[in-house]
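Before anything else, here's the structure in question.
Missing here is one protein chain; the remaining ones are kept as they sit in the complex.
Chain lettering (A, B and C) follows the sequence in which the chains are written, and residue indices restart at 1 in each chain.
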Amino acid sequence: MDAKQPGRRRFLKSGAALAGLAVSGIRPAAGQTPGASPDVVHKERAAYGQPSRFEAASRIPAGPNPGSRTPLQDVVGIIAANGLHFVQSSYSGDNIDPRKHRLLIHGMVHRPLIFSLEDLKRLPSVSRIHFVECTGNTSPVTPSLTTIRGGIGDGTGKGSEWIDELHQSVQQTHGKMGCAWYTGVLLSVLLREAGVKPEAGWLLLEGAEPGHLSRSIPLAKGMDDVLVAYGQNGEAIRPEQGYPFRTVVPGFEGNINIKWLRRVKVIDQPHMVKEEINNYTSLRLDGKARWFQLEMPVKSVITFPSSGQRLPGPGFYNITGLAWSGRGAIRKVEVSVDSGRTWKDAQLEDPVVRMAWTRFHFPWTWNGEATRVLSRSTDEQGDVQPTLAEFSKVWGVNLEYWRKTTNFVNHFNVIQPWKINGDGSVQNAMLG
Amino acid sequence: MGSKQSSRRRFLKGGAALAGLAIGGIPRAIAQVPRVEKADAPPGDSRAYGHRSRFDTSKRLDDTHAPHGMTTPIQDTTGIITPNGLHFVMDHDHMERPDIDPKQHRLLIHGQVDRPLSFTLEELKTLPSVSKIYFIECNGNSQPPRGPGKDSVQDVHGRISCSEWTGVPLALLLREAGLKAGATWLVAEGADAKRYAMGIPLTKGMEDVLVAYGQNGEPVRPEQGYPLRLIIPGFEGNISIKWLRRIKVVDQLYVPRHQATNAELMPNGKALWFNFQIGAKSVITRPSGGQKLPGPGFYEITGLAWSGGGAVHRVEVSTDGGKSWKDAELQQPVLPMAWTRFRSPWTWNGQEAVLQSRCTDERGEVQPTLAQLREVWGINSDFYFQDHFNGIQPWKVTPDGVVHNALLLS
Amino acid sequence: MRCLANLLVPAIMALSGGLVTLAQTPPYNVGRPATDQEIRAWDIAIGPEGEELPPGSGTSKEGAKIYAQRCASCHGPTAAEGKFIHGPLLGGRETLTTLYPLKTLGSYWPFATGIWDYIRRGMPPGGEGSLTTDEVYHLTAFLLYRNGIIKETDVLNEKNLPKIQMPNRNGFVPAKPEWKPGEKRPHGLYP
Partner (left out) sequence: MGWFTMHYYCRNLLVLTLALTGAAAVAQGPAYQRGRNATEEEIRAWDISIGPDGKELPPGSGTATEGAQIYAQKCAACHGKTGAEIHPAKLTHMGGAPGPLVGGVGTLSSSKPVKTVGSFWPYATILWDYIRRGMPEFRPGTLTVNEVYALTAFLLFQNGIIKEKDVMDANSLPKVQMPNRDGFVPPKPEWKPGMKRPLGYYP
């Protein structure tokens, strides 16, 4: 309050003294149009600044698991602010002292090596923008709900987390992802430093947190574009994102981007750790499970207008959203404003980068009638984002399956329809 | 309310393990802002808005030139984006910054237009937007220190930052208002106590100027002009008006005070004014002044290059005091009027070395040496070291590994 | 706007791509050699062939006691309970093709080594790494026995654990995990 007093006091003083004079136009009284003179605060010389107190954008819990989701409806551009980047892990990372933290590279190498953070910073570095998306982002069923809602096989049919919810916001449906500029050393540089032996075929990446989450990735990927990143959007990686360094495995499932990286073991075959079996496989109707899906599929979502928002009235609106693919660059995004009957190309905002968010824009004049708006992306591989019907066909199920099953399907990338009601309110219309 | 209720219920149902965390739904009241619940997080709870590591001590420093300014730790910056919390601050003329409620804030466009218009923030957000990465540099950045003292790259060159800015092109708004024939200049004005104002050529305003509400994916920070800031790519930073509240279209040059009094004097007594554009420039950020190399061996030399005139075309690095130069690697993407990260491998033999970088932009402008600048401006004249200094910055590595600023004016 | 692509010159480029193995000297000589001891202390990942399993042994009977003390509060007294976010550890066979599939060690996991690895790595939450090697063998034996995969009297050790045939060993596609960049898939997803 102290900070605000002088400004307000001054304002009242001068306002009274100058009432009626032309000069008072410099400081129109509060409530006058076209806008009141704001209060002022003494500028604190914050060594590290914070957002405006008027801003409410915040992450929300991502479900019963610790973690939180990015407010995609508030994100502008193609970067998720570090403070709003989704988190899907229980470990805070707060207590890892970078001076003590080490990275071990061993296994099928000629020279097992240990690197400190300072060592990594001496090596050739790169900065790249990439999305990281949770494998289960947008899935109608989450692993936890599988058990919470009758996953034991009680047949209650309470399978879907959101698919029958009209009011699920885009943060809730799609918020388990972020996109950031990462800076670090290419893993290939470290592997060459250690000297990979010919029989190697895979890598095991492991974190330093309790439980040491680990995942296996193909060596070919590790030699291609995997980063050991110590920078995120210009500053040190955040603790919850893996401080002091993490792997960024462009386009691969979020959980493979191991945080708090402490070890890379060069191996000849995958290690089949728990996460590779239980959490990140997709069980098909024939009882077989698809594993090591690795790449996130092509996907897009409209962030404005989206569920929970409201259009104040007919007129012009800039439809905007995000598209991305784990399999390369986005080539095309189409938008339909008539419930999927016709599609038109949206504008893609430069730069369009492989395995990064691509912002799209679509100018639209709303006539005030109820409709649905949808977006459909195509990536450089030619993969096209499917409708729920197309997705279901590939899986050999009917739409009811998604409402009822407790089988969580990862890599769920169907087109997201938002319903605009006549009163301007917007709802999730995934199922109708 | 229904959605809030059900999702909260659902969350709590699954949330036995999280007992103790206060989860409250706060629906947002105003139109067009999504109705979502948010964690009612106590201060310090990083679930709603994350914090950085307590071991990460990188911070802005008080600007030695300005009592309200703060410099960006560009020696710690990775890539080409400055984190919002570390963006440099340099305000002209205000001891205080406005504490603006975005719902009350308006942008007025008037003057030589057919339709004077007043915009709310929400109205601006429904218009076509763009996101662009641009640097903002104070025109007083990089003044060489006089005598020994503060010589870190942050102290000397820290009045620059680079962000992804999102907003509406000013050209779109001007077109919406309808320009009258004869319009040639703009006056842009902030909502700060002194209504800081600057003149801008209309041609630039119609080219690439942004009315920005987003900075690196979130709202523009208060000290950067929340809720609206003008971004004038490649121009000296003081023209990118913060807390933007007014654009007046005029038919002749208006000379706001700072543009007259801050004009740079030349040796003949004439002043160079409206010298908007930042020149071709670069600086090595690692290794740089005040840092220490642990010992001989491999090091990546890295730094930043930029130009107000477009994209960086080339950066050369010299490790032998300027005797020989070799091309540095440029980080993609190389964007116009944005930082370009350059990198060059170097193996230090443990002996004294002088490291320098030299930028060439797409127009062919080459970053000059101090000697070249002196030649242009007259020998023995040093009073021009006020603004737009873009001389090559040499760093001297002594055999003990300590790095010193080798560009000191006596 | 201008887009300058592929301006990238070099140093790293020359190193990138390909799986060529290098026996030559390290290019940068940054980082220090790791000792065998350091590697042993950190290398907790157990592959399907169990090469990394430390010597030790365990039985289901001993495992039952440890389970009751340290695991039952979350996983239930019999391990067949699915409590909160923990699914049951037993049962679920024949459910994989239904609307309500139940993934357990017995119905889903392809390798027994994964059980050993995960217990040592991640259990119990909050006390990760506090179990002794033998305790991990005991608990693994207990869970395999409760799933009907080994007998109650079987003694599990580093040699026989990798040889255990799990019921769902062949329940995954592709049989051998592989990754081909740019492989064509319907809608970008594998069914």
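To be clear about the criterion, contacts are C-beta pairs under 8 Å (C-beta built on N, C-alpha and C of every residue); 3 or more make two chains touch, one makes a residue touch a chain.
This structure is a prediction, so every number in the text was calculated from the model and none was measured.
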item	value
Option touching the unshown chain, where B:Lys103, B:Arg175, B:Lys292 or B:Lys326 are the choices	B:Arg175
Of A:Asp224, A:Glu253 or A:Glu295, the one touching the omitted chain in the full complex	A:Asp224
Residue in contact with the excluded chain [from B:His92, B:His105 or B:His157]	B:His92
Contact residue for the chain not shown (choose from B:Thr126, B:Ser240 or B:Ser288)	B:Thr126
Hidden-chain contact residue, picked from the options B:Ala48, B:Leu61, B:Ile81 or B:Leu108	B:Leu108
Those residues of chain B which, in the complete complex, touch the missing chain	65-68, 91-95, 108-110, 114-120, 123-124, 126-128, 130, 169, 171-173, 175-184, 187, 189, 193-197, 201-204, 206-207, 245-246, 248, 250, 252-257, 260-261, 263, 265-277, 279-281, 307, 309-310, 332-333, 361, 363-368, 372-373, 376-377, 381, 383, 388, 390
Positions on chain A contacted by the hidden chain, ascending	10, 13-14, 17-18, 21-23, 25-28, 32-34, 126, 128, 224-225, 250, 315-316, 329, 331, 347-354, 361, 363
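FYI, only the chains that are shown with their structure count from here on.
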item	value
Whole-Å gap separating chain A and chain C, where each centre is the average of the chain's CA atoms	26
Rounded Å distance between chain B and chain C, as computed from the means of their C-alpha atoms	47
Sites on chain C at which at least two other chains make contact	1, 3, 11-12, 28-30, 84-85
Per-residue overlap in chain B, given as positions that touch at least 2 other chains	14, 16-17, 297-298, 333, 335, 343, 345
Touch list for chain A against partner chain C, complex	64-65, 104-106, 110-115, 119, 122-124, 126, 143-144, 146-148, 150-155, 157, 159, 186, 188-190, 192-198, 200, 204, 206, 210-212, 214, 216-221, 223-224, 262-263, 265, 267, 269-274, 277-278, 281-295, 297-299, 325-328, 350-351, 379, 381-386, 390-391, 394-396, 401, 404-407, 411, 413
Touching residues (chain side chain C, partner chain B) in the complex	1-12, 28-30, 84-85
Residues on chain B engaged by chain C in the complex (per definition of touch)	14, 16-17, 297-298, 310-311, 327, 329-330, 332-336, 343, 345, 362
